[in-house]
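The structure's right below; bear with me while I get my questions together.
What you see is part of a larger complex, with each chain still in position.
Letters A, B and C name the chains as they come in the text, with residue numbers starting at 1 for each one.
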C-alpha cells in the first residue's frame, strides 16, 4: 500500500519480454513516454514471458506502490489477477490483448481487424480465386489466432474461393525465410501470402527473391516496421502490405493512465482503427527517428 | 583473551562451514541478496510498522509467485541428481492445466459437469485426475528413456514439443471457465494473507526432503546419478529408479499446474510454463546440484529458487531499465554463484 | 637421477597421514614402499607426483630443491606415475591413451597417429601382449587396462617410475612380463618406486624397502637382508599367519547349478555347481571370460542359452535387484569403476545393498544399518575417521573393505567374490580369509574368482580353471597346485577325468 502522499504519481508498466521486434518497439515507446513525463510520474517497467510471471510482477508493482498500471500482455488469461488489482484500488489501462474485466480502461489497435483488412487487401489485388498461403504463429497464442480469425471470417463473408494453405512459422525473419523457401518448393503457384508480421514478411520476401519466383503478387504484414516500409517501393511486381499497428500507440495508454490519476474524464475504451500501408502511401509513415 | 577466543571460534566455525558445506555458502549468498533487497525497499525507521508490513507482503508475494516453479525445480533437481534432464516440464504443465480445466469447465464442454458432477466433489476428482495425468506423462518420459535407451535430452525435448503442441491443437479456440470455488485452492486467505501456494510448496518440500534423505528410493537416486554401474552391481534397479524420478517430476508439475490454474483462473496454452525448464535447471544448479549427477539437495534447490526469485524481485523493485534487466540478472547470477564455495576443479 | 623427499608431513583434517617422512630413490634401483592400508604410501607418492601439496618438507632432485604444483610439472621433470586407481581415458583408443599429454607430432605440428600406433604395437610385442592398439579403452577389461597403464609409464622415457600397486589385477604370467620389462629399464638406469601388498613380489624384485606405519617410517633397508615374515611384521606390527587354511568339511546340498550357459564368445557351454558351505574357486588367465559368466549369473550380463538352477529350482535372473532378492551376492572387481559411489559417504557406500532389505515401507532403517556397519568396521579393521566422510578420503585398501562390507551385511546365500583382496594389506587379507571361512561355516556357498593361483589354493576347496570361455578343468585337494592351474589356464588338457562336474 502507498504510505504517504507524494507529489509524483506512480505508474507501472507490465510488458511482455522482448521476444520480437514489434514488442521491443512497444517497450521502447513506453519507456520513452514515461521518461518524457518523469516530472509528473515515477515509473517502473517490467517484462515477462507468460501469465504467471506477469502476475508476480503485478505483485511487485503493488509492493512498490503503483497507483496505475499499464498492462500489455501477449497472452490471454490475465483476468483474475487484474480483477484483484482493481479491487485493491489500482487503475488499470490495458493495451493490445484484451483483458475482460469491468473497470479496465483500454487503448488498443484491433488484432481481429488486422485480419479483416488483410483479407480485403488480398481480394482487392488478386480477386476471389487463387492460391493463398497463410502463415500463422501458434507460439504467439491469441495475437495470431485473432488475426487469423479476422482473415478467415472476412474471406467467408466476401465469398472468396481461395485455395488456402496454412503453415506454422514464427515472428522472425529467419523463420519466415526458411519456412517460406520450403513452401515455395511445395507449391508451384502461389498468388498471395497472408503473413501477420513485418518481421516474418521480410523473410518471406527474401525467400521469394532467392527462389526467383514471380507468381506471388501480394505479401501482407503487420506492425509497421520502417525497414519493411522501405522495401515496398523496391518490389514493383509484388504488393507488400502492412497493417499498421503502431507500437507508438502505447504512448496513448501511458497518457491515459496519467489522466485517470489526475482525475480527468477519459473514455473507457480507445480503439485505434487499422491503417493499411503499401507502396502507394508508405512515405507518409516513414520516420527516421522510429526505432522499429 | 577470552573474547578473542570466542571470535576465533566463530571465524573457525564460519570457515569450516563455508568450505565444507555447500548449502551454507549458498545460504550466505541468499542472505546477502536479501540484505540488498531489504535495503532497496527503502528502510524507514520512522514508520517501522508499515515498513515491516510491506516487507512481509513482499516476501509473501515472492514465495507465492515462486511456489509453482519451486515445486518443479524440486523435481528437476531429482532428475539432474540422477544424471538426467527434463525439458518437458513447461509443456507438461500446459497439458495438465488444460486437462484440469476441461474437467472442471463450467461451459458446454466441461467433462465433469456433463457427467453430473459439480462443486467440491468435482474439484476433488479433477485434482486427483490431474495428478494422475502428470504422473503418467512423466512416467512416459521415464519409459522412453529407460526402455527406449534414448538420451533424456532427446526424449524430453521431443515430449516438450509434443505435449504442448497436442494441447494447443485440441484446445484451439476453446476457453474453459473455471468455477469460483476452485480459485479458493490458491486464493484462500489466512488472516489477510494469501499464502496457500506457499504452504503447499513447503509441505511437499518437507516430504521430498524426507524422501531424499531417509528412503531407499531417495538415496538410490544419488547412487544412480553418481555411478550407474556401481549402483547396478549393488543390486539397485537402475531403470526403475530413473523412470520413477521422471514420474515424480510429472507429479510435481501437476501440483504446480493446479496452483497456477487456481491462482490465475486460466491458462494460456502457447506461453504458460515456457522457459520453466531453464528456470528450474538454473535454480537447481545455483543450489548446488551438479549437472553430471550424484550431487544435490532439496534445501539447496529451495535456496536456489529463492536466490533467483529475490534477484527478480530486486530488479523489479529497483526499476532497472527494461533492456538492461536481463544483463543485471546475468551479473547477479554469476555473483551469487561466485559467492558460493568454489567447485573443486580437477 | 636421485630423488630425495625430506621431512614430509601431510594432514587431512584431523588425520595426520604423513609425519616427517624421509624417502629416496635413485636411478637403477627398485625401491619398495610398503605398509598396511592407510599407512600413507599413496599420499607420499601423490606429493612426489604433484597431485597433492605437502604441508611441510621438501623434495630434492639431484640435490636441487624442486616444487611440483601440478602433475604436469612432475611429469616434465621425468617422473612417471602409475596411480593406484586406473587413470585412462575410456573414450580414446589404447594408442592415444599411451601418449596423452605428450602426443607425437609430425613436422607440420599435426598428430602422427600412425607413429603412435606403431610404437604402441612395438611395446606390446616386446611385452607379448595380444592387444590391438586401436581398441577403445572402454571395451577393455580391468586387467588389460592395468597393462596399458604400465606400458604407458614404461614408454615415457622417464627417469623415475612410481608404481602404486600396479599388479593387483594381473595374473602371474603378465606380472612376469612386467617384471622383465622393468629389469630392462633398471639396466637403463631408471629408478622405480614399487608399492605392493604382495610381499613375494617385493622379495623377488626389489633392492631396497621402506616401511610406513601410521604415516611414519618404521623400517628401511636392503631387501636381501630381510625375510617375508620380517617385512610382514614391520608392516602390521604383529605376526602374520602363514599356515594353510585347508579344512575338512562335509558340504551341504547344492545351492547353484548352471547347465550349458552360453553367451556369444564370452563363455560357452558352462556347467558346474556349488554347494552349501563350499568355497569354490574360479581362475584363469586374461580373457578367460569368468567375469562375464558370473556377471550374467548375477543378472548384470546377458545369456544366450543354458539354464540356472538355484536350490534345485530353475530361475531366470532378470536384473541385479532380482538376484539380490533371490539371495545372490556379487562383489565386483575394480572398485573404482564397479564398486564405489564417489558422491556418497563411507556409511552409505557400506549400506547401499541393504537399504531395500532392511527398510520399512521404503524408509531406511538407520539404526539397524548403523549397528551392522559398526560391526563390520570392527571385524574388517577399517581405518577411517567419521562415517560420513567422503569415500574418497579412505585409502585404497580400506575402500575395498567397505565394498566387501556392504555385501557381508546383506549375507547372501550364494556369494560370488571377484578379486576380493585387491589392494588389501597382508594382515587384513588374512582377516578377510577368516571371514570367508566363517561364511562357509554358516552354510553359505562361496565362489571366489581370482587370478592369483596362490589365493585359490590357499582358501578354496575346489577350483575351476577357465580358458577362452570354457571350463578347461576342475581341481581338488592335492591336485590343486600352482603348476596344474597354470597348465590348464594356458589351454592344456586335464589329466584326470573330472570334467566340469
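By definition in this document, contacts are C-beta pairs under 8 Å (C-beta built on N, C-alpha and C of every residue); 3 or more make two chains touch, one makes a residue touch a chain.
Just so we're clear, the structure is a prediction, and the values are computed from it rather than from any experiment.
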| item | value |
| --- | --- |
| Stoichiometry of the full complex in this file, given that only one copy per chain type appears | A x1, B x2, C x1 |
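Please note the rule applied: only the chains that are shown with their structure count from here on.
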| item | value |
| --- | --- |
| Shortest walk length in steps over touching chains, chain A through to chain B | 1 |
| Chain nearest the overall C-alpha centroid of the shown protein atoms | B |
| Greatest separation from chain B - chain, by CA centre | C |
| Between chain B and chain A, distance of the C-alpha-averaged centres to the nearest whole Å | 32 |
| Averaged-CA centre spacing for the pair chain C and chain A, given as whole angstrom | 70 |
| Centre distance in Å when chain B and chain C are each reduced to the mean of their C-alpha atoms | 44 |
| Parts of chain B lying in touch with chain A, wherever the complex brings them together | 41, 47, 50, 54, 57-58, 61-62, 64-66, 68, 165, 168, 172-173, 175, 183, 260, 263-275, 312-313, 316-317, 319, 321-323, 325 |
| Interface residues, chain C side, partner chain B - complex | 298, 300, 319-321, 323-324, 330, 332, 337-344, 348, 352-353, 355-356, 359, 362-364, 366, 406, 410 |
| Of all residues in chain A, those that touch chain B in their complex | 1, 3, 15, 18, 27, 31, 43-47, 49-52, 55-57, 59-64, 74-81, 138-142, 145 |
